[in-house]
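Before anything else, here's the structure in question.
Moving on, here comes subunit A:
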Amino acid sequence: MSATADPLAPGAVAMRIANVGMRFGGLWALSEVSFDVERGSVVGLIGPNGSGKTTLMNVISGVYKPSTGEVTYAGKRIADVPTHEVCHLGIARTFQVVKPFASLTVRENVAVGAMYGRNGAKRSTRASFERAQELLEFVGLARVAERPASDLTIPDRKRLEVAKALALDPDVLLLDEVMAGLNAAEVDEALDLLRAVNGRGVTLIVVEHLMKAIVSISTTIVVLAEGKKIAQGAPSEVLASPQVIEAYLGSRWLKRQEQLKQIESQRAEAERVQPPEATQQPLDPPQHPPEATP
Partner candidate 1 sequence: MNHSPSAVQSSTGTVLRRIGLGGITGSPVAFAIALGIMALLLAVPATHNDYFQIVFRNILMYAAMAYGWNVIGGYTGYVSFGQVAFFGLGGYCSAVLSANGVDNLFADVALACVVNVAFAIVIGIPVLRLKGHYFAIATLGIALAITDIVANLDALGGSSGLAVHHVDEAHFYIYYYAMWLVALGSMLGTYAIARSKLGYAFVAIRENEDAAAVLGIGQTRYKVIAWAISGMMAGAAGAVFAPANGFLDPSIAFSVDSNVFPIVMAILGGVGSVAGPFIGSLILTGTNELLQRYFISIHTLFFGAMIVLVVLLLPRGLVWLFGLKGGARAWLKALTAYKA
Partner candidate 2 sequence: MQLLAQDLVNGILAGGILAVVALGFSLVWGIMNIINLAHGAFIMLGAYLTYQLFQSFHVDPFLSLPISFVALFVLGYLIQRSLINWVARAPILTTFLLTFGLSLLLVNIAEIVWTGDRRGITTVYTGVSFTALGVTVPWVKLWTLLVALAITAAMQIWLTRTKTGRAIRATSMDIGAAQLSGVRTPQIYAIVYGLSAGLAGVAGTLIALSYALTPTMGDPFLIKAFVVCVLGGLGSVEGALIGGLVYGIVEAFATQLDFTIGTQHISGSGLQDAIALIVLLIVLIVRPTGIVGKATA
């Protein structure tokens, strides 16, 4: 079923992932994954290693055609669109392994996107370069605009990836582990940048391992484990969910936590009945369910 409501209205369903499954040989990397992406939201896609996050990203961006199900955007099935036209639909992505056009300058790299992306046909070469300069300033790369792209540091390469993707004037931006390899300060800068991008009206789908980062930026979180969606919802709910904790930390850890809780409450019970000799400790306040700290 295609999204018939106007995909441009805020809050409307921009993208629909419906019953997506992906099979490689005998292995189902994804099965029965379904969720909607609301315009203007930030969807955080998390899950343990091997859960299928990158595969799902590849399906959404049209790199893979799903074995079952479909991803639709603005009424079109992404699988029906050839690779070089996906960006014309309004979907852009960054890649985990960043390989810019090495012999072109930073500005030229972004200009290529501006020339051939969604609004590229209307842009002249000069206009594309102007747009590229704008975007470089937006992401903070203006100071290295003339340098060959191969000269950049890792955080700057990530910025370049984002700038190139933005040059395509996307409605939806897929970010695949854009913060991998960044230190704490750089992560904060990256988060600010992403918030600014979202602020411009771009819907984000973010795959990240950094829990703190995902939580701070996402409006919705979707959790994958072993190729299936096991949870979806607001960050606080999802992270407190026992299934999610179990998926990350394993069922034995969960049981152990339960056992520890029981032991602790038994000990508290015992102390209440038989207070210790020396100082009187006040009872611990009642325990809330443990927060997930992966």
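A few points about this structure:
Methods note: contacts are C-beta pairs under 8 Å (C-beta built on N, C-alpha and C of every residue); 3 or more make two chains touch, one makes a residue touch a chain; residues count from 1.
A word on the picks: all candidates are chains of the complex that A comes from, given by their letters.
Computed from a predicted structure; not experimentally measured.
The listed chains 1 or 2 are all part of this complex, yet only 1 touches subunit A.
If you check the complex, the residues on subunit A that touch candidate 1 are 61, 82-88, 92-93, 95, 99-105, 108, 111-113, 115-118, 120, 125, 128, 148-151, 164, 167-168.
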